[in-house]
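Note sheet for the following structure.
Yeah, one chain of the complex is gone here, protein chain that is, but the others are all in their spots.
Chain lettering (A and B) follows the sequence in which the chains are written, and residue indices restart at 1 in each chain.
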Amino acid sequence: MTGRDGSDSRDTAFNDAELDRRLASVWSTPPGLWGILSTVDHKIIGRRYITTAFVFLALGGFLSLLMRLQLAQPEARFIGPDRYNQIFTMHGTNMMFLFAVPVMQAMAVYLVPLMVGTRNIAFPRLNAFSYWIYLAGGLLLWLAFVLDAGPDIGWFAYVPLSGPQYAAGKRADIWAQMITFTEVSALAVAVEIVVTVFKQRAPGMSLDRIPLFVWSMLVTSFLVILAMPAIVIASTSLILDRLVETHFFNPAEGGDVLLWQHLFWFFGHPEVYIIFLPAVGMVSSIVATFTRRPVFGYLAMVMAIIATGVLAFGLWVHHMFVAGLPRLGQSFFTASSMAIAVPAGLQIFCWLATMWAGRPIFKTPFLFVIGFVVTFVIGGLTGVMVASVPFDTQVHDTYFVVAHFHYVLIGGAVFPLLGAAYYWFPKLTGRMMSETLGRWVFGLIFAGFNLTFFPMHILGLRGMPRRIYTYQPEMPWSALNMFISLSAIILALGFLLFFVDAIRSARSGAAAPSNPWGASTLEWATSSPPPPYNFARLPVVGSLEPLSDHSDDLPVAAGLRVDRRELLVSSVVEAIPEARESSSGDSIWPLWAALATSATLIWSIFTPWAVVWGSIPVAIALIGWFWPKGVPEDES
Amino acid sequence: MKEGTTLDLTDLPPHGLGTASVSWWGTLAFMLIEGTGFALSIVVYLYLMSLAQRWPLDAPPPDLLAGTTLTALLVASLVPNIVLARWARNQDLLKVRIGLIVMSLLGMAPLILRAFEFPAMHIKWDQNAYGSIVWVMLGLHTTHILTDLVETLVLTCLMFSRHGDNARRFGDVSDNTMYWNFVVATWLPMYACLYWVPRL
Partner (left out) sequence: MRAVSALLIAALASGCSGNQSALDPHGAPAMHVEHLIIGIIAICTVVWVLVMATLGVALLRGRRAGADNAKHEARLTMTVVAAVAATVAIIAGVTIASFYTTRNIGVPESAALTITVRGQQWWWQVFYAGAGAAPGFQTANEIHIPIRTDVHLRLESLDVIHSFWVPSLAGKQDLVPGRSNSVLLRAEKSGVYRGQCAEFCGLQHSHMAIMVVAEAPADYDRWAASQGGDAMTPADPDAAAGRAAFLAKPCAACHTVRGTPANGTTGPDLTHIGGRRTIAAGLMETTRGSLAAWIADPQTLKPGNNMPMVPLTSAELQNISAYMESLK
């Protein structure tokens, strides 16, 4: 019980330089391959996560270009039906499970600990594990695709088409198992975020002083925790139906096809807000910074975010309006779906009020926010349209819906994400992205996006179903499709330019000061990029905007040990310090655990016994992970 | 940036216990995840039942003996479990060692009974949807007993190792007892669903 006696060294004992030196020696990741594989630094893992997710965006976008090539003319012979079905399934699955959700969580992994003023995320090793699992899931899907074994059943894999009878081979199993990988990693991150926000906030950061981005990530994490189990149950049942002849979805033996749709969408609808709510947080951060004032109606915003999260669980049936459920019940889901427009509207109105009262500065991040408002409102309104049962009977499964969800996904989530990239890039890399290129990126993407996706509304209303690999010349769709495909090139160029700018700036961008935008949240209180320990002395928070009240003399707390990785645990509501807690050190075990888990999951596509035998190495890895090593972090 | 120290943390404990412990909240979060999973499996059971003309599908209601005994045993195991939790709070190493051994045994006994529960359903997973869901529900809960058992065994070894006498270990033990309470609590609705709903 060494912790008690005074022998241990405290930060109070040192001047800033000496303190930095000692903290660095305790918190730094060792250089070299070993460090890469064993690090548990949320910043390194967060950067990895983000980079990987953007690679998947590029790959998924590349697939979409192939689709656009095939659809540009009627009866094109460029891609056959089998490959096309794989491509659109890959595009959707990749974008939703390997890009959109992970990238949002990745931003949180990097930013939340900084924003709440702590030194590392809660459960740092779980964090490392979740990244490896995510990577393995992505590799599994893409390797399968390259080997022509990519799933070809659509991103929501409706049974019976994905069932044992109609989806021979392993394609559907690959899809279902890839879902398991992303579930595990997403759930892990959600738990880390919840606990970090609940227990590791800087002293004084009471609930009403939490930045809106952190609120949105907190609610998002709860959505993940409550929604993902549904898809776990669904994909597991599907695998069981396919592997050991259970009958969950087989009507002949008392199963039901619509059970799949219920389970999938009970997860699938919250999923879309899991993607959208973080964007709400990003927009709020950017708006506050570039209008030089706090977001209008903080409490209203928080309420709106929570309300969206709660309502999200009452909408799933609006994806099943033409499946033949009782009409009366459906009207209820029309009402609940429309109701979402209220919190969404409230958010839009609050941002508009902020811009109205503030003094806008038109830097690239803010441009993307403007683009977001323009396009997301369109996507939201088409959402309200498809929420109407009769309206939906005409546009369901047509390009109108394709237009809706690209407007909300790209306009509503990717635009804020790109804005966030430009906004936080200096914090992530210590360098600024190019303002000139940024404007071009925004211009190309904004124009290209609307030119690509707006005409899809018209295609849908004029009878073009989605998921068709070709169409006949006599259908009046050729001209618009050609137009869309050409516009997609502009859009692609925009993204390409973004990647170019990001890579260039990361190498040789202008060095960034700790707070380049004059923002007011804690991540800007430390250097860019932050040191391994984030803060030499933990900040003490006295308001919603710590930096704007104390631009140069941020009050801090002292008394933490510097001979072990130590951070502060504080109370949930008031964030009153409760204990000095250690934060676990680097470890290779999360990697082993991830490898064992991945092997087990992939093997289990072929035999149920894999679960039995695979659990042994998994157990060993976990024991190695948690077994105490007698390091200072283990003291109490 | 010049920084003014306004708060001294020197006298805070070097490790949080109970609600001041990060791992306590982590355990809680994972219980929320798994609890949702259990709830959904029950929903699926009731959904399939609502579609069927007769329920159970082509099978008599399950025999009560094995399942009921297991339920009784699980409920009984709460007593030593809660006692162990108190000993852990008092950081009484000797008592905790004993308690952990008892709980390890009480973790194995249900597995034996569980082996008799599957046949008591009078249906195989691949016969019809009813068989599928009951096997999955039983399987799902069995994995939870198993994982907690393994955790308990590892903790037992730890407590006999040089790492035993450490506030963190006692914290782990009480988290583990909390998790066992959860495993028992989730079983009760599943038991009611599996054994009594078909008799309604």
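Assume a contact is a pair of C-beta atoms (placed from the backbone, for glycine too) under 8 Å apart; a residue touches a chain by one contact, two chains touch by 3 or more.
Model, not experiment: these values are computed from the prediction.
Every visible chain touched by the undisplayed chain in the complete complex is listed here: A. Residue A:V342 is the one among A:L139, A:V310 or A:V342 that touches the chain not shown.
In the complete complex, the hidden chain is touched by one of A:V322, A:V612 or A:V631, namely A:V322.
Among A:P476, A:P608 or A:G630, only A:P476 touches the chain left out of the display. Residue A:I468 is the one among A:V310, A:I468, A:A510 or A:I576 that touches the chain not shown.
Of the listed positions A:T93, A:T196, A:S216 or A:T398, the one in contact with the omitted chain in the full complex is A:T398.
Seen across the whole complex, the unshown chain contacts chain A at 80-82, 85, 154, 158, 160-161, 165-166, 251-252, 256-258, 293, 296-297, 300, 322-324, 327, 330-331, 334-335, 338-339, 341-342, 345-346, 348-350, 352-353, 355-360, 370, 373-374, 377-378, 381-382, 384-385, 388-398, 458, 461-463, 465-472, 474-476.
Please note the rule applied: only the chains that are shown with their structure count from here on.
Note on chain placement: the centre of chain A and the centre of chain B lie 31 Å apart, centres being C-alpha means.
Only residues 1, 3-4, 10, 12, 122-123, 187, 190-191, 194-195, 198-200, 203, 225-226, 228-230, 232-233, 236-237, 240-241, 244-248, 250, 253-256, 259, 262-263, 514, 525, 537-538, 540, 552-561, 566, 568-569, 571-572, 577-582, 619, 623, 626-628, 630, 634-636 of chain A touch chain B when the two sit together in their complex. Against chain A, in their complex, chain B makes its touches with residues 1-17, 19-22, 25-26, 29-30, 32-34, 36-37, 40-41, 44, 47-48, 51-52, 57, 125-133, 135-136, 150, 154, 158, 162-163, 166-169.
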